[in-house]
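Below: the structure, in structure tokens.
Here the complex is missing one protein chain, while the rest keep their positions.
We call the chains A, B, C and D, going by the order they appear; numbering starts again at 1 in every chain.
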Amino acid sequence: MTYRFDFSWLPLYWPVILKGLLTTVELILVGALCGVALGVACAGVRALGPRWLRPVVAAYVELIRNTPFLIQLFFIFFGLPSLGLQMSELQAANLAMVVNLGAYSSEIIRAGIEATPRGQFEAGASLAMTRFETFRHVVLIPALQRIWPALSSQIVIVMLGSAVVSQIAAEDVTFAANFIQSRTFRAFETYFLSTALYLLLALALRQALRGVGSLLFPRRAAR
Amino acid sequence: MSLIAITEVKKRFGDVEVLKGINLDVERGEVIAIIGKSGSGKSTLLRCVNGLEMIDDGSIMVAGAQLIPDELHLKALRLKVGMIFQQFNLFPHLSAGRNVMLSQMVVKKTPAAEAEAMARRMLDRVGLSHKFDAFPDQLSGGQQQRVAIARALAMQPMALLCDEITSALDPELVNEVLAVVKELAADGMTLMMVTHEMRFAREVCDRVVFMHQGRVHEIGPPEEVFGSPRTPELQQFLGAQLVA
Amino acid sequence: MSLIAITEVKKRFGDVEVLKGINLDVERGEVIAIIGKSGSGKSTLLRCVNGLEMIDDGSIMVAGAQLIPDELHLKALRLKVGMIFQQFNLFPHLSAGRNVMLSQMVVKKTPAAEAEAMARRMLDRVGLSHKFDAFPDQLSGGQQQRVAIARALAMQPMALLCDEITSALDPELVNEVLAVVKELAADGMTLMMVTHEMRFAREVCDRVVFMHQGRVHEIGPPEEVFGSPRTPELQQFLGAQLVA
Amino acid sequence: KAPEARADALQDVTARGTIRIAVPQDFPPFGSVGTDMTPMGYDIDVAKLIASKMGVKVELVPVTSANRIPYLQTNKVDLVISSLGKNAEREKVIDFSDAYAPFFNGVFAPSGVAVAKPEDLVGKTVGVTRGAIEDLELTKIAPTDAVIKRYEDNNGTISAFLSGQVQVVATGNVVAAAILERNPPKRPELKFLIKNSPCFIGLNKEQPALLAKVNAIIAAAKADGSLNAIAQKWLSADLPKDL
Partner (left out) sequence: MMTFTVWDILRNLLLAARWTVLLSLVSFLGGGLLGLALLFLRIGKRRAGRLFVQGYVELFQGTPLLMQLFLAFFGLGLFGIDVPAWLAAGLALILWTAAFLVEIWRGCVESVTRGQWEASASLGMGYVQQMRYVILPQAVRVAIPPTVGFSVQVVKGTALTSIIGFVELSKAGTVVTNATFQPFTVYGLVALIYFALCWPLSKSSQILERKFNVAHRHH
């Protein structure tokens, strides 16, 4: 018996796959939007926030970057309830995504901010802008533009990492694959299908991020 | 009363005392050239007047108000005194027009339409009204520096500080920027400028300040400073200038 | 027979024809200066002679051998013709001495001791014997360029190609490199050099080639080319040079 | 290794001198770990019993409910002794021995939760282990607006129940009992039975020799009381007569 591929289950389980896709897309949308926002906030704090807050942010970033996403997810979903913090698996998954991407993107964005020529801060200051106004209007957009490719890759990596949220019964693409597999016993086909779906998602996401980039930074200014 | 009064200002970076007690009063409408060797503290002095560096001792008064280093007072100061840099420091993500509009809208909360009108007037004044929508990287160095001047002017400062604003320019472009500055001077703007353009300093300035080792070493009208330098240091400096 | 014979050489990048049929014979021991506006194809010509760019048409013969673009023939060519670049291109991870030794040992399989002796001789020739163990980032630009010359000389080439070897140097350092080149010329080395140093070209070179729009526009001894330029293009080029 | 060659897996096992058996490590009392992380439990003891009767060494492979059948299908194990229930779907892909342990699937919840029959699950969140019998059965009988959360393995299901992420779990009665024994914050109590689904040993299709051997060992163990001893040890009860 060499293995025979059998995709006859596909029509029956199509809704499950679709739901999984939607969940994964939701995870990445929420994760990317809130995560990058959190990253900007953290990078901002580390650049010009109150001194006491900087080590706090640094600790958060280091902790997240040096522990696996899976463990963060378990901690949030299974661990936090014993502190009275209960949330649904989707909320937990979203939170984990945001927390994770927030830490990574803050490091990337910080690099972009640090690459800002000092003259930009000084020009802002000498035009009577406050530090925050300078950050907001002068520094941020070019900094984001500088690191947009790196940030895009990180978002794709985090999207692929989201596959483990099926571990807490969040019904994403991987969950769909596992679910179908447990009903049809067609392990290979289901994993094959979901791998293809992720590959497509990754390509589409990268394309979308390129689009967002060209909207946010309509001109490719030199450096 | 003088517009800018600098009294016994001292500034050190770590162990090095860069300004060793500067005294200088600038009258309203006066045009001051600051010359001196590299490292003599010219930039540091301007940066102190603009509040970009904190002074360690002495006092700086602008239009009667003491320079106090907190964000509120600094903002008030910088509304009175604009600064232009050697490296232009235009905002690369904004068009020339938006560069000029931004601080008006952010700092003074000027409505967009009004800020735009002002930006067009100022760009016109520096001869760049047709470049409103161009981005910095589409402009020559001279044009960029003129946009930077327009941007500072749009805040309607009482005085402008210029730190070697032509040093980063190709020789052909220097003149277009100096022409703009000359006009500003003729219009009565108070100017403090660090410059290496001796001919320009001689023609346009009311007084020339020669800095040496963190001190105002000689000061006077240009014909005096250039014509009959009193100290050997200034003589040597001017001699070197001629050769270069 | 000439050492380097360039016949009807054409080279295009994409749609743009950069060399439009170059003819030039360089005799053994001759020193040739190539001048011309930016973009006229000077670098491209030198790079073709060194096999760094493939020619599209025509032929290049060095010491009687045709330039054929495969690794073996290129290697043989480059053993005859060395090249020095504007950006020095020293190997940053090796000391000056090792920079000079490396290619001898790798390409010619010279034993280390012999290669080292040669490296010391060549560094001595460019006046840098005391910098044998210094790393490139510990050397001034002029010193780096002299190490690059020593490195090329250590391969004992029949000719040296120099592409604006002083353009990346601060003015004070230009002379030390030119002095070395002058000595090479006096010692009978065949040289083809792209340069903007007109005075140097006039003093040292046997013939001057003026390139214009991918062609050899004028050629002749320096007194002729500089003294009585025949074409308006060369006149204009020389005029601009004087002003700058 | 061509799959045909394993027409007689028994021969392979004897030749190898080792039998590879998939057992749970997250499903007390059938399988869990001790403080030294070694597997222990009803299924583990049965696995050891079978190996010793066959005269071979045993290699225990810890699996989850979700992946135990793929393990068998891909020949990573010879037998699955992992509280495996029988149903028609599964019988299409693997074979089953005679039953070796009693098992009742039920719906459990803390005393405060009012559930007495499948219809009462409306609006409730039920945790279940994906791919287990109770998952398949519950999916059939639960009302459409009951929310079923399917966890990767029993660890997940049990953790979800104990951390309050689900109010209700569907699992075996003995599992619930084993949870109770550890005095957890949330005490599961039986609300209603889903199915009496005793456990079977799973093996690949068309292995008549191995199947016969396993069945013979089970029958002998039932007869000589050694299986009953295992039941006493882990379930604190005698084997039901009809097993």
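As a convention for this text, a contact is a pair of C-beta atoms (placed from the backbone, for glycine too) under 8 Å apart; a residue touches a chain by one contact, two chains touch by 3 or more.
Note that this is a predicted model, so its numbers are computed, not measured.
**Student:** Considering the full assembly, with which of the depicted chains is the omitted chain in contact?
**Tutor:** Contacts of the omitted chain with visible chains: A, C, D.
**Student:** Looking at C:K11, C:R125, C:R151 or C:H212, which residue reaches the missing chain?
**Tutor:** For the chain that is not drawn, the touching residue is C:R151.
**Student:** For the chain that's not shown, point to the residue among C:A5, C:A63 or C:L79 touching it.
**Tutor:** Considering all chains, including the one not shown, the answer is C:L79.
**Student:** Where does chain A touch the missing chain, residue by residue?
**Tutor:** Given the touch definition above, chain A has residues 2-3, 62-63, 65-72, 74-75, 78-80, 82-83, 156, 160-164, 167, 174, 177, 187-188, 191-192, 194-195, 198-199, 202-203 touching the missing chain.
**Student:** For chain C, which residues lie in contact with the unshown chain of the complex?
**Tutor:** Answer for chain C: residues 50-52, 71, 74-75, 78-79, 82-83, 85, 87, 89-93, 102-103, 106-107, 136-138, 148, 151-152, 155 touch the chain left out.
**Student:** Residue by residue, what part of chain D touches the chain that was omitted?
**Tutor:** Residue positions of chain D that touch the missing chain: 1-3, 25-26, 28, 32-37, 61-64, 67, 70, 73-76, 152-156, 158-159, 162-163, 181-182, 184-185.
By our rule, only the chains that are shown with their structure count from here on.
**Student:** Where the centres are mean C-alpha positions, what is the separation of chain A from chain C, in Å?
**Tutor:** Spacing between the chain centres: roughly 53 Å.
**Student:** In angstrom, rounded to a whole number, how far apart do the mean CA points of chain C and chain D lie?
**Tutor:** That gives a centre separation of 81 Å.
**Student:** Round to the nearest whole Å and give the separation of the Cα centres of chain B and chain C.
**Tutor:** 45
**Student:** What are all the touching pairs of chains?
**Tutor:** A-B, A-D
**Student:** Hey, which residues of chain D end up touching chain A in the complex?
**Tutor:** Contacts found on chain D: 3-4, 66, 69-70, 73-74, 89-90, 93, 127, 130-131, 135-136, 149-152, 156, 159-160, 163-165.
**Student:** Any idea which chain B residues touch chain A in the complex?
**Tutor:** Against chain A, chain B makes touches at 50-52, 71, 74-75, 78-79, 82-83, 85, 87, 89-93, 102-103, 106-107, 135-137, 148, 151-152, 155.
**Student:** Along chain A, where are the residues that touch chain B in the complex?
**Tutor:** 117, 119-120, 122-131, 133, 137-138, 141-142, 145, 217, 219, 221-223
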